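Not every chain is included here, but those present sit where they belong.
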Amino acid sequence: MPRKMRYMLDAKDLACERGERRLFSDISLALKPGGFARLLGANGSGKTSLLRILAGLTRPAAGEVLWRGEKLGDIAEGYGREMLYLGHAPAVKDELSVAENLMFSARLSGIAASNDQCRMALEALGIGNLAPLSARVLSQGQRRRAALARLALAVPLPLWLLDEPFAALDENAISRVRALAEAHLARGGMLVLTSHQEVPIAAGNTQTVNLGV
Amino acid sequence: MFSNLFNFASPQAFYPVAGRMISWFGWSAALLGVAGLYIAFFVAPTDATQGESYRIIFIHVPAAWMSMFLYLVMAGWAGLGLVLNTRLSGMMASALAPTGAMFTVVALVTGLLWGKPTWGTYWVWDARLTSELFLLFLYLGFMALKEAIDDPQRADRAGAILALVGVVNIPIIYFSVQWWNTLHQGASVSLTRAPSMAATMLAGMLVMALAAWMYSIAVSLARVRAIIVAREQDAAWVRSGTR
Amino acid sequence: MTAAIVLVLRRDLLVALRRKGDALNVLIFFVIVASLFPLGTGAEPGQLRAIAAGVIWVGALLAALLSLPRLFAADLADGTLEQMVVSAQPLPAVVVAKIAAHWLTTGLPLALIAPLLGLQYGLPGDALLVLLGAVLLGTPVLSLIGAAGAALTLGVRGAAVLTGLLVLPLFVPALVFGAGAVTASLSGIAPGPHLSLLGALLAVSLPLGLWATCAALRVALD
């Protein structure tokens, strides 16, 4: 019980199997408000798999993930209202404009953002001028930025799970994302991310999970 | 809390048990089969209207029964696996499918052969025949789907969903003769009514049905053992030769 | 719940609107399938009328099938699907909305054009009405079952064909009752029983299709 109360996100003794092969086992991770965890490991070590387990997308082969003391499977959409997961597929639809994309994905996370707020979120990522363009014409980095603009709207969501958020971004974009992450942590949010790039993020409480080779 | 109750559901525990059971069921199947065929071809009298051709019934009806019954069993295992997440269930479902498909084919083929002398044609598009054909497609779809997915656990769960949805076809086959008026005859073996056929015929059919049952169990157990070995290649107990 | 349905529905319809060709393809395919028969069978009015319902229904089945691969595959590839599963909205609501969008862009146009095709085949007025009713009741069944099939085959190679293999057998009852209703009305029998069977089919496939689709989507993402 005490552990439940102290940690918002509490992952205990997780193990993951892929194609009959055990990727990792006995991985534990616990976050309080303001906590930041960085997942490290070589290519293929299981960082993405771990993040998907934390997001409730994949079932762990062993162990369990608790959010506010409850098991993930039992809370379903309740968790979705408090957690933002960004995988490496940007979830940006070619057929919609950049602004429409952002608006719909914010609503999907339960955030009713006005047009102005969407605009400002895009500006926070430096792509305000692209808002009316069809997402089809975006460059690789612009597409990632369009996906990351969700972060600027996700202020009410306490937990962010980000998979390689800095890949394909230029320096300017990296520092913008970093600023968003630090602001999130400063206001008591929690953040788990994977990144091969060494981007320092200031947090009161940082932990590192190393999945090895 | 189910972990004790379903302890036997671990492939490791099941493997040797299955090994011991196979020969029992195999021999029973052989004996019953011989007895059934003997009744069918030497004891049962020639039919007044259909002559000798009616003897197909001794294969046709048990095969048709098994084709439906095995589907239900397969779907049952699949559903169990989906709910309780036991590994063995998916393997059992995989092991049952080919046998079920085989009996479906037998029912279809014997029906075709029987149709020519009795109805004057091999095939009519009537509801019973068609729904039985679609049972075959369901079996094939189940196997194709499992085959198409690399990850065995994912394949099990996807297959289970399909198998459960397909269960609706079984009542359609069974009641089709009542719901639509068709060429195919209705049920003559019933638990509630006195059987309308000769006692020897009934006995022959029941013995053949039992044989089919034993055969299905034996073959499925053998197949599930093969699947266990293939899937658990990495698991230590297979490599160390405890089997 | 309703908010979630409206949200996803609006989004899917917007995407469909931006790719009008897809819906149009389905419609054109349907018309071609249906008009091929007068060409192929040597147009005898009596014969034509007899097969009209069957041809239109088969056309509807095939058209529905044709549009299935698009239902979830694009969403899976670009990551939208995983966003939907981890979202704040209940998955069944999302799935209902996606199926509704599918029906609105394929089933409904087919239902609206079916009486025209029936006219082409020389169906009388009341049979046309029955046809419209049957297609309106039956196409949602196709969308529901089809969605389950599409979800089951997500990420699988040769998915389109596999989907066909899986769902066509389950489509058959809709075909039988749907065509049966029209044939009955042509022979002067009341089509009511057939239509209520279609309704029953819809009532069964709604929960079943939804459950299977949600379950299969979770499996596909695992």
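Points to keep in mind about this one:
Per-chain numbering from 1; labels A, B and C assigned in written order.
Just so it is clear, a contact is a pair of C-beta atoms (placed from the backbone, for glycine too) under 8 Å apart; a residue touches a chain by one contact, two chains touch by 3 or more.
Quick caveat: nothing in here was measured; it's all calculated off a predicted structure.
What you see is one copy per chain type; the file as a whole holds them as A x2, B x1, C x2.
Quick note on the criterion: only the chains that are shown with their structure count from here on.
Comparing per-chain C-alpha centres with the mean over every protein C-alpha atom, the closest match is chain C.
Relative to chain A, the most remote chain by averaged C-alpha coordinates is B. When the C-beta contacts at A-C and at A-B are tallied, the pair with the greater total is A-C.
Rounded to a whole number, the gap between the C-alpha centres of chain B and chain C is 32 angstrom. Each chain gets a centre from the mean of its Cα atoms; for chain A and chain C, those two points are 37 Å apart. Computed from the mean C-alpha positions, the centre of chain A lies at a distance of 48 Å from the centre of chain B. Contact of a single residue of chain C with at least two other chains is seen at positions 222. Annotation for chain A: no residues touch two or more other chains.
Remark: chain C residues 7-8, 11, 14-15, 18-19, 77-80, 82-91, 221-222 touch chain A in the complex.
Of all the residues in chain C, the ones that touch chain B in their complex are 148, 152-153, 156-158, 162, 165-166, 168-170, 172-173, 176, 204, 208, 212, 215-216, 219-220, 222. Contact residues on chain B toward chain A in their complex (touch as defined above): 150-152, 231-234.
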